[in-house]
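What you see is the complex with one protein chain gone and the rest in place.
Order as written gives the chain letters A and B; numbering starts at 1 within each chain.
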Amino acid sequence: MAVSAIGYGQQTFDQEHDHIHPEPDSFIRKYVFSIDHKIIGFQYMITGFLFFVIAGLLAEVIRIQLLTPAGAILKPEVYNGVYTLHGTAMVWMVIIPLVTGGFGNFVMPLQIGARDVAFPWLNMVSFWIFPVSGMLLFASVLVGAPDAGWTEYAPISVQGPPGTNLWCAAIFLIGISSTMTGLNFMVTIAKMRAPGMTWTRMPLFTWATFATALINMVATVALSAALAALFIERVFGVPFFDPAHGGSPILWQHMFWFYSHPAVYIMILPAFGIISEVLPTFARKPIFGYKMIAFSSLSIAILGFAVWAHHMFTSGLAPWLQLPFMLITMVIGIPTGIKIFSWMATLWGGKIHFSPAMLFAVGFLLTFSFGGVTGVFLASVPADLHEHGTYFVVAHFHYVLFGGSVFGIFSGMYYWWPKMTGRLMNEALGKWHFWTTFIGFNGTFLPMHWLGLYGMPRRYASYPAFAALYPQAQFWNDVASGFSFLMASSTLLFFANMLWSFKYGKPAGKNPWGARTLEWMIASPPPYYNFKHIPAVLDNPYYFDKPLPYRNLEDEDTPLEKPVDKPASHRTGAHA
Amino acid sequence: MAQVVAPQQKGMGPGFWTVTLIMTAINIIWGFFVTNLDFGTLIPEASDRAVDIDNLFKFMAVFGGAITVYVTGYIVYFCIVWRRRATDPPDAIGIQIHDAPALEIWWTIIPAILLAVLSWLSVKVWAQIQFGTATATALSTEVIAHQFAYSFRYPGLADPVDEMHLPIGKPVHLIVTSTDVIHSFWVPDMRLKADTVPGITQYLNFTPTRLGTYTIECTEFCGLAHSQMSGKLVVESPEQFQTWLDRQKLAQSKAAAPSNPGEKK
Partner (left out) sequence: MAVLSTSALNANHGVIEVRYDDVDRAYSVQRDLRLLGFALFLLSDIVLFSMFIFAYLYLRNSVPLWPPVNSLGHQLPRFDLAFATMNSVVLFGSGVTMHFALEAWKRVERSAFFAWLFATIVLGVCFLLGQAYEYHSIAITWAGSTMGATFFTLTGMHGLHVFVGVVYLAILGIQASRGVYTPAKYFGLTAGTLYWHFVDVIWVALFFLFYLM
């Protein structure tokens, strides 16, 4: 019979390789090269938010530049590097590490009642690649920053500045880290759930993390292959993408988007998961359509592998390929719609408490559904012929990436902060943060829709021709820039809130929100071993009118006793 | 956690149908507004395909707008009506409903139908752009992009020219290509775009329908002067076009004449 023995068995493991590693004494082993999933989650968050600040400031530089049609402050060569680094860093150094490495690491093992991920040591390696690759990326500024945008289309990227090599190396490394994290999480979720936690009793954030891990594991390697090819083409002159030597520029787009479209779901699915936790908790209602939400995550993850070429409708894709890609892209709108409607229905009949986490979740619903609708505009090939490569696309993906993923990240931060630190955040400050972000965000990105439709292309360091075409060009760009300053400063409120919470935050207790998933059943912050006894799960967590569906949690308040002595030296040979 | 009894609810809650009615009214007005809006006054529709694409856009704007209004409206309305009141006990819970299969089927089917219709409309327009009016009478013109300008090659002209001229009302078959890196040929007023990929040719089929001078932009990053890369497209009467073409021929033969003796040396 299948049994989850992890919880009881691990103390008997060979010490070097066991699951639950003893708590380390030294500072270095405890906080720097830690193998504890909670500390690693923290490390991801700290590093991710650090890069968030840098990449956010780069975004403000972009907005300052576009204040005037001639380009306010920068020469094109600098500006091109700025938006390339902004896009690259936001995708690979901020959102993906935060939602998978940060939340996935901290929350997922707690939610499934495990004491750590399947391979803690691998987890540590995954994390430490991340700051290294981040530094490599920003070091490219010293030798000539990459300038062809985060997509680095060949052949311009083959000829690009020397920093493009560092760009390749940095993204290659973070890709390796993502792959390992995905592998780790898949094994953890598949094999280490608490007894009784069947797939349909799994919390929705864990479901989302599982779907994300699947994409991370399969797709990220494709990116590594593309980057390796670009790197050797640049360094050794080996022809893959440069048509001057027989290569194919379209090949790069296929290889790149085969990863980078699924990457969109790597960024958004965990945010879906966060929203699916926050909504029921603060509406005091079961999530509406649990199974539909869980399975739509998985179907989005799988369908997401078959739509990459919708980024290439204008690039000379064979006509017979354009149609299937358009149709599958349309199909992917259906599970996404189901999710939105289910979340909307979750609000109905609730007793909604508007904590900052809930505000961001509702904000997510509004902005993400709008971004989803503009996504359909882009899926239709003829309409895309007009919209492709313009600010309409920029507006669309900021609605789903900022309005989606980043709102999800903020929501999750407010939601799990008490669990992570044991202290509450300031609600009033959090609400201010939400409203300034929400207004700043919409003011920044809404005008970009019509700027794009009227003819403003992306990646323009200046727009004199467009300004001649459309008299209000500068006005709307200035509006966008003005609101973007509001949005940027709103983030300060968030960081201030963190500091406030360290100093003045009230102790949170185990479960300040009355949430029902497993991570809220233990102390905040969780003890090193998470669970003294691995709990048993009797039911789906989201039924607020029923008793909590857990057993073996009653004695959580008594001190941890060592299970038994380790059996006399016995090598399990479980390693190799 | 203390056991609490879930409230029961009959009907959809206070004001639900009023709100639905208001949103439906908004959507009908929005639908009328969008369908009667003349996009051509906002940004000229200078080709037959521009009209097709705008119609597609209107279809999406009407139904996408409707979905946005319903989703946004219900979310905001639910948030107001179902908020926790100060008078509620702290452990109050919402109505414990977690499924409504009929509803779920509807909100799967309706978007699916809308997307299917949209796909069908898109395919029709797409087929015209791809294979369209490529008749024997179509004017075949080559667009050659290079860093950082466009050149155009006309049948009967030996050398490419820097400006694009097209006769009004005559089908055009554009052959789009590049000599160095990827650019993207875009005339916003024509609603048409094609990446110019070195080593690959792409085709655009349309008929210019409006006289005027239009800007050609580049929408794929192509190097330092990407944002300054633009071209000029003049749509004129067939007579004017012929005159222009003849003048170009003359100019090119004049330019070629003195160079010929030079080559003989």
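One rule holds for everything that comes next: a contact is a pair of C-beta atoms (placed from the backbone, for glycine too) under 8 Å apart; a residue touches a chain by one contact, two chains touch by 3 or more.
Nothing here was measured: the structure is a model prediction, and the numbers come from that model.
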item: Chains in view touching the one left out; value: A
item: Option from A:Thr68, A:Gln159, A:Gln474 or A:Asn552 whose C-beta touches the chain left out; value: A:Asn552
item: Options A:Phe119, A:Phe313 or A:Trp520, residue touching the unrepresented chain; value: A:Phe119
item: Per the touch definition above, residue among A:Met186, A:Ile352 or A:Leu548 touching the missing chain; value: A:Met186
item: From A:Leu166, A:Met255, A:Leu269 or A:Ala379, residue that would touch the chain that is not displayed; value: A:Met255
item: Candidate in contact with the missing chain, chosen from A:Gly41, A:Pro146 or A:Pro195; value: A:Pro195
item: For chain A, residues in touch with the removed chain; value: 1-13, 17-19, 118-119, 179, 183-184, 186-187, 190-199, 217-222, 224-226, 229, 232-233, 236-240, 245-248, 251, 254-255, 258, 536-538, 551-552, 563-564, 567, 570-576
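Everything below uses one rule, namely that only the chains that are shown with their structure count from here on.
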item: Mean-CA-position distance for chain B and chain A (Å); value: 29
item: Sites on chain B touched by chain A in the complex; value: 1, 3-6, 9, 12-13, 42-43, 49, 52-53, 56-57, 60, 64-65, 67-68, 71-72, 74-76, 78-79, 82-84, 88, 91-100, 103-104, 107-108, 111-112, 115-116, 118-119, 121-123, 125-126, 129-131, 180-182, 184, 186, 188, 191-195, 197-202, 215, 217-228, 230
item: Contact set on chain A toward chain B in their complex; value: 71, 76-77, 80, 147-149, 153, 155-156, 159, 243-244, 248-250, 283-290, 292, 314-316, 319, 322-323, 326-327, 330-331, 333-334, 337-338, 340-342, 344-345, 347-354, 362, 365-366, 369-370, 373-374, 376-377, 380-383, 385-386, 388-390, 453-455, 457-466, 468-470, 514, 542-545, 547-548
